[in-house]
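In this view, the complex is presented without one of its protein chains, the others remaining in place.
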Amino acid sequence: MNIGFIGLGNMGGAIAARLIASGHAVTVWNRSPEPARRLGEQGATAVATAREACAAPVVFSILSDDRAVREVLLEAALPAKPGTVHVNMATILPDLSDELAAALGDQGCGYIAAPVLGRPDVAAAGKLNIVAAGPAADLDRVQPLLDVIGQRTWRFGERAAQANVVKLAMNFMLAAAIESMGEAASLGSGYGIEPGRLFELVSQTFFPGPVYQGYGRLIAAAGDEPAGFTARLGLKDVRLALAAAEAVTAPMPFASLMRDTMLEALAHGEGEKEFGVVLGRSAMRRAGRQRP
Amino acid sequence: MNIGFIGLGNMGGAIAARLIASGHAVTVWNRSPEPARRLGEQGATAVATAREACAAPVVFSILSDDRAVREVLLEAALPAKPGTVHVNMATILPDLSDELAAALGDQGCGYIAAPVLGRPDVAAAGKLNIVAAGPAADLDRVQPLLDVIGQRTWRFGERAAQANVVKLAMNFMLAAAIESMGEAASLGSGYGIEPGRLFELVSQTFFPGPVYQGYGRLIAAAGDEPAGFTARLGLKDVRLALAAAEAVTAPMPFASLMRDTMLEALAHGEGEKEFGVVLGRSAMRRAGRQRP
Amino acid sequence: MNIGFIGLGNMGGAIAARLIASGHAVTVWNRSPEPARRLGEQGATAVATAREACAAPVVFSILSDDRAVREVLLEAALPAKPGTVHVNMATILPDLSDELAAALGDQGCGYIAAPVLGRPDVAAAGKLNIVAAGPAADLDRVQPLLDVIGQRTWRFGERAAQANVVKLAMNFMLAAAIESMGEAASLGSGYGIEPGRLFELVSQTFFPGPVYQGYGRLIAAAGDEPAGFTARLGLKDVRLALAAAEAVTAPMPFASLMRDTMLEALAHGEGEKEFGVVLGRSAMRRAGRQRP
Partner (left out) sequence: MNIGFIGLGNMGGAIAARLIASGHAVTVWNRSPEPARRLGEQGATAVATAREACAAPVVFSILSDDRAVREVLLEAALPAKPGTVHVNMATILPDLSDELAAALGDQGCGYIAAPVLGRPDVAAAGKLNIVAAGPAADLDRVQPLLDVIGQRTWRFGERAAQANVVKLAMNFMLAAAIESMGEAASLGSGYGIEPGRLFELVSQTFFPGPVYQGYGRLIAAAGDEPAGFTARLGLKDVRLALAAAEAVTAPMPFASLMRDTMLEALAHGEGEKEFGVVLGRSAMRRAGRQRP
């Protein structure tokens, strides 16, 4: 099948590569040309404009934020050829999904929101969990492609925005778990408890799985880690969750607190560091227990 | 071995039963006599005063709170026969553990804090995780008994209070996870996302294990559940965590928020309901989305 | 002098009336025509479009929020006649002021932000305090008009946005005072202290002046008051303060809390009630002490 693909960051690149590897004809575009060139070597057709990538009957996009989605998609995807389907994998506000769904729907096109859970290495292995929402007929049509990308697609309704909300809720719970680990560590360290040992306990009892274990290791470690996901992006996601919740008059006090914590971190120059480490160590810093 | 056992609530009763079943001579006492009588039928010796139970070379106790520990232990366990070891499994302030350790230490006795992770059915199966701290020699001495009670003992240092701190930190992370689920549900439900479906996703991806799954089911369910652990007790644990943290100048903003949330719940007559449900549904109530 | 005036709500109407009464030729426009008609009877010239009102050498506007300012001003005031000055009295984001200042500046026009402190009766008496910022030469030019409107103009710099920030900071301090009164009342009432008596004490000792006295009376009173300033608008101002603070990475935890409190109030249908009463009584409600 001819597929357009817009946005070739770490995640987008890995996902596009899987589609290419499974035999599809993929037309790729990225703001900076290098990632498109690299995928060209794997068999993709690199094009010069997002508009060209949008000519395919099914288009995937995974752009960095609401602003990029607005700038790129609204001008590249519209007007659209009737009958095409756009699959937007970005983490954006539900309002923007509603807007895109309406704009594409007006032209007889489908719009699916399908953000994913997992890091680039998981994407490369095709093991992502995909959170999808949009008209069932459109979803059915792209399902074979989603099956190439992820191990499972979780459908959350006929309104595309619903998938965005679920993604924001998921990221929020992840962040809250990290903050709670940080506070627990700040309490424990006042009594000589090693954070690493506390996280070992918690991840082998209450909270098995990769999150408490992985972030536990990051928070407990002494050094600076390369930022896979920056504090600035983490703040952005918390902010999106708060905005989406405000639109339905839902207070989220944990999210409010984390927003304030991350603002403080940015004010102190930590915006480009790893989100989990910045958030997870903030409680230690407040308690005056900086780790070396 | 002769073992004294004080406090036969749901947890205490299940633990004492295991010690009896493994062949030890257990002398039991409880404030209300009925649980002691029942264990008598299983082979325990029920005595009329806590003091008598404290005559054994190893004494376990698991009382409900700091006040009960003060009232019962300080008068029953002191003066103590030199060389005895007291194993306190209650969730109490580290300060009180320090006080008891000092008082017993003055008399040549050992003091171990050994709170447990798990509910009564886990205790009955001998599958508890035990969080223990205290002098290594004393711990070594009671380790065979702890092995009867739990599947694993996690040692956290030579100062008994450290185990209490770890237990408070664990309960805090558990509570924070529940609050985060509630807030995520309040966000999602504003967009027509079923909380149960959201929790299914989260517990099969980010957070496997019993907590997100079990509490997810409780929060998403419509009905009132019998309270295994009441909101009042949940507030007590949050308060203990805050007090223990204050003593080492560690701010715990998530804990502060949950304290305020639980106070509001108590002010509205929810003190005797199930903690996880009260906390987990509070965000829904704030957002005006009461479940039926 | 010929003056254009856009936005004739309670405040705008009172301010325009003063300009008319002091002998100026005022051309007025309002979205709904009735207020313009009434001012016409006092000597104003009512026009059919905002654009016509913008033809005057000095134009005042006081619109309800950022959206109205965008919709009305950006199309009515641009392109502008070089040399004109626009005085914007609305409570808006500093970013929007920057945008308007740049747009008007490009055309050789001046832009002043001049939000006011005080309610409509104060405006009618010409006793407002005016918070103004913008190029000094432009401010000097309109100062005689500001002197008709207010008792004092407080200048806060050459960048118009600065006045908006000061206004948001003022409203935030006002809201925080109200929340603190509510929490104090919820504490006191648990011990049989009448809120009214507590507020009498505080307003005659620590905090003289109209705020603690006036809101104290409102919060302590039993009934529902007509909303001079609705909870929805109060939430809007808190949100603007948070957004303006976020843009300069300043966490405002009190503002975050009040945002959450007001969201809860809106979720429970209190959006159109008086802001001070809704906020001030929220603490009583959380403590289960609803007033009749």
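Letters are used for the chains, namely A, B and C, taken in the order the chains are written, and counting of residues starts over at 1 for each.
What we mean here is this: a contact is a pair of C-beta atoms (placed from the backbone, for glycine too) under 8 Å apart; a residue touches a chain by one contact, two chains touch by 3 or more.
Computed from a predicted model, the values in this text were never measured in an experiment.
Listed residues C:E52, C:D65, C:D147 or C:E183: the one in touch with the omitted chain is C:E183.
In the complete complex, the hidden chain is touched by one of A:I3, A:L19, A:L218 or A:A287, namely A:A287. Residue-wise, the contact with the chain that is not shown comes from C:L201, picked out of C:A55, C:L201 or C:A221.
Considering the complete assembly, subunit A touches the hidden chain via residues 260, 263-264, 267-269, 286-289. Contacts to the hidden chain, counted on subunit B, fall at residues 239, 245-246, 249-253, 256-257, 259-261, 263-264, 266-267.
Residues of subunit C that touch the chain left out of view are 94, 117, 129, 131, 154, 156-157, 159, 161-162, 165-166, 168-170, 172-174, 176-177, 179-181, 183-193, 197-198, 201-202, 205-211, 241, 244-245, 247-255, 257, 261, 283, 286-289.
Basically, only the chains that are shown with their structure count from here on.
In this assembly, C is the chain whose CA centroid lies farthest from the centroid of subunit B. Spacing of subunit A relative to subunit B, judged by their CA centroids, is 37 angstrom.
A straight line joining the Cα centres of subunit B and subunit C is 52 Å long.
Rounded to a whole number, the gap between the C-alpha centres of subunit A and subunit C is 39 angstrom. Along subunit A, residues 245, 249-253, 257, 261 each make contact with two or more other chains.
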